[in-house]
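Yeah, one chain of the complex is gone here, protein chain that is, but the others are all in their spots.
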Amino acid sequence: MLAIDAAAYRSPWRRHHPAAKALLAGGLLGCALVLPPWPGAPVTAAITLAVALGWARVPPRTLLRAARTPLGFALTGSLTFLVTVGPDGLGWADGGVRRAADVVARCTAALLCQLLFAGTTPLADTLPRLTRLGLPVTLVEVAALIYRMLFVVLDTTRRIRDAQAGRLGTRSLRAAWRSLGGLGSAVFIRSFDRARRLEAGLAGRGYTGSLSVAVAEIPLKTRFLATAPLPAALAILTTLTLQSLP
Amino acid sequence: MTAVLSAHDVAYAYEGADPVFAGLSLDVAAGRSLALLGPNGVGKTTLLRLLTGGLRPARGEIRLDGSPVSYSRRGLTELRTRVQLVLQDPDDQLFSASVTQDVSFGPVNLGLPADEVRARVVEALAAMEITELADRPTHLLSFGQRKRVAIAGALALRPAVLVLDEPTAGLDPSGVEALLATLADLQAADTTIVASTHDVDLAHRWAQDAAVLAGGRLHTGPAAGLLADEALLHAARLRPAWGPAVGRLLRRHGILPADAPDPRTPADLAATGD
Amino acid sequence: MTAVLSAHDVAYAYEGADPVFAGLSLDVAAGRSLALLGPNGVGKTTLLRLLTGGLRPARGEIRLDGSPVSYSRRGLTELRTRVQLVLQDPDDQLFSASVTQDVSFGPVNLGLPADEVRARVVEALAAMEITELADRPTHLLSFGQRKRVAIAGALALRPAVLVLDEPTAGLDPSGVEALLATLADLQAADTTIVASTHDVDLAHRWAQDAAVLAGGRLHTGPAAGLLADEALLHAARLRPAWGPAVGRLLRRHGILPADAPDPRTPADLAATGD
Partner (left out) sequence: VHIAEGYLPVTHAVAWSAAAAPFIVHGVIRLNRQIQAAPEDKLLLGASGAFCFVLSALKIPSVTGSCSHPTGTGLGAILFRPPIMTVLGTITLLFQALLLAHGGLTTLGANAFSMAVAGPWAGYAAYLLTRRLGLLPAVFAGAFVADLTTYCVTSVQLALAFPDAESGFTGALAKFGGIFAVTQIPLAVSEGLLTVLVVRLLRTSAAADLIRLGVLRKREEVPA
């Protein structure tokens, strides 16, 4: 239903511990943010892309589609760097292109790191482990419930939208607004109804307030853990080498 | 036979998934009842959504009265005023506070004058025999009543073809009886009816024509013959119906004449062979 | 016969509504399969929730192994480790995105050690033949798969009695076959099975005992006899099953010996009378 989510469950990296994947993607993200954008950002982006497509086998289509919206934001946002507002009104900014290029490059590299993690690490594996980082149990349990119910509600939303379209609910702007109001309220009612039914369903399974579950152990494989910092190290080395060139 | 609605060599695949089917053709004959059979996950709902304009085929075309459907706003409006889909779960279709409001949704969207909208609502509620529910809030109705309201919402557009996805799911036997009677009335008033199901007994009892989805192919024909084909049903992971099996046995023993139709319900057996 | 679970003169009314029933009694015999039949809205689900501790009777009592159930936390825990309810819609029971985590909920709640929890999960998934789904996310499963996960969640508590509300609703014929086979396996492993349905054909085919809710009263007996009583089924707004009707006709014509059981599926007919 959500492409990145589905890719994460099919990922060949599914068996690796989320912490190891966080270390790998997080290291690269650090490089994207901290290294000087030229040549740091393109180098980090290239390495991350190679890792994502070649090693972690994130589907390229999914990666591309997911990157469109945030890249659109980065590009439109950076257009403002090209102009400057002075006492005489708008003018072209000196070095504006360079500044925009810096930000877009850094943003692209960072985005790829984010997608590398998201596309290989299912939330069902990550969420229950967040308590070990010191997050309150109730918060994590509510987040896990939201994650589960999200898909049920999204599915309902899609079907209601289809039904509305079928009865000409998108035929005019007026109809579209009427449909949207109906959709919003129906989704609210269905969500709350779902919660009440789930409560009754869980009561039969012994629910008295705690949603504790057994989390399947994912062994921290030392080899993967040992290689996890390498892409970031490679990014740093390459950047430094390129910088030292005349 | 005139096909009021047809699919011609239609292919469809959901994003990032394998094709549901690659090249299906189906003719829906005007004024008849057609059962679409197949196991879960084979693409029955997808085919119904394609036929009703909810999805656009990746290849091939949907034809309404012989002309390809255009997916422009106007083309879709035309298709949707002629062909209406009723979903399996009525709650997906009821999103207004009261029954009347909900049933009026389609006619209002069509831009009909208030008088005409009111007349359509009264007519649709009457056709579904739920006139007394007009002022009730939808969320206080029983499942069977909500199902009837959902169908009334479709009928308010006076469709030539009514397409129902698993119409009997969740209904109890008397609810099924009542629905089948209503569908027969609609058909008598010239509405073509298409319904998906995985209940071969039901299809054998109710439908004039049948279409069985098996292995990405569609097998079509008159229901009586097609649904007696146990090899086909087996290939489609469906369970043979009682009617044809009983009919075969009774004919073998000479209790039923060779040209008699198969029994449709257990009640048909009471008078058999006497 | 030992009743592992029973309702004794039980009455119940939802707040602000008329009583669903006023004084029902039912014995669930250990190790057997019982079908609870009745039309929608007659109170099947209410009775199942009373039997499994989800509702507390206004009058009368529920008995587990002959002793009245106490509605203290401890009493309910005892009831729920012995008797588990599986709801009609699996999404009402599955709260976790991970199958393994979801199935582990009952055992973890019971305070079992981690090793034991893991063993129970493995066992329950194996019993439902869905071991390969262990690492799959709930939201990417089909309806039939989610149904199996929901049942596994109940089995992880190793209940003596498994109570299922409309277990075949929404399943296609091959899903129904597979579920019936699994239920037969569970019963062979000494689990008592209670299931509600309004499909008399299914009940006749599957259950050893039957209980029919009609007019606020419960009629109980061996399924073969009770479900051949057309007057009772009519009073309960149920449709007669094919099996008894066909059996009666075949016996009348001497094709089936007088003491032979009724056929249960159309496939049974193929060999009949040869």
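Order of writing sets the labels: A, B and C. Residues in every chain begin at 1.
Assume contacts are C-beta pairs under 8 Å (C-beta built on N, C-alpha and C of every residue); 3 or more make two chains touch, one makes a residue touch a chain.
Fair warning: this is a prediction, and the values are worked out from it, not measured in the lab.
> Give the labels of the shown chains that the missing chain contacts, considering the complete complex.
Among the chains that are shown, those touched by the missing chain are A, B.
> Using the touch definition from the top, which of A:I189, A:A226 or A:L242 touches the missing chain?
Per the contact definition at the top, the residue touching the missing chain is A:I189.
> Among A:S11, A:Q114, A:Q164 or A:T239, which one is in touch with the chain left out?
Going through A:S11, A:Q114, A:Q164 or A:T239 one by one, A:Q114 is the residue touching the chain not shown.
> Identify the residue among A:A143, A:I218 or A:L240 that touches the chain left out of the display.
Counting the whole complex, the residue in contact with the absent chain is A:A143.
> With respect to the chain omitted from the figure, which of A:P12, A:P36, A:P60 or A:G181 is a touching residue?
A:G181
> Write the list of subunit B residues that the hidden chain touches.
Residues of subunit B in touch with the missing chain: 96-98, 137-139.
> Determine and list the subunit A residues touching the chain excluded from the picture.
Subunit A touches the chain not shown through residues 2, 4-5, 29, 32-34, 66-67, 69-71, 73-74, 76-77, 79-81, 83-87, 91, 93-96, 99, 103, 106-111, 113-115, 117-118, 123, 136, 138-139, 141-143, 145-150, 152-154, 157, 173, 176-178, 180-185, 187-189, 191-192, 194-196, 198-199, 202, 208-209, 211.
Following the convention adopted for this analysis, only the chains that are shown with their structure count from here on.
> Averaging over Cα atoms per chain, report the distance between subunit A and subunit B in Å.
Chain centres of subunit A and subunit B, defined by C-alpha means, are spaced 41 Å apart.
> Could you tell me the distance, in whole angstrom, between the mean C-alpha positions of subunit B and subunit C?
30
> Which residues does subunit A have that touch at least 2 chains other than itself?
In subunit A, residues 6 touch at least two other chains, as defined above.
> Of all residues in subunit A, which touch subunit C in the complex?
1, 5-6, 9, 14, 122-125, 127-128, 144-145, 147-148, 151-152, 194, 197-198, 200-208, 210-216
> What residues on subunit A touch subunit B, complex-wise?
It comes out as residues 3, 6, 59, 61-62, 156, 159-160, 162-169, 171-172, 175, 178, 182-183, 185-186, 189-190.
> Report the residues of subunit B in contact with subunit A in the complex, numbered from low to high.
Answer in residue numbers: 15-16, 49, 52-54, 73, 77, 80-81, 84-85, 87, 89, 91-96, 105-106, 108-111, 139, 153-154, 157.
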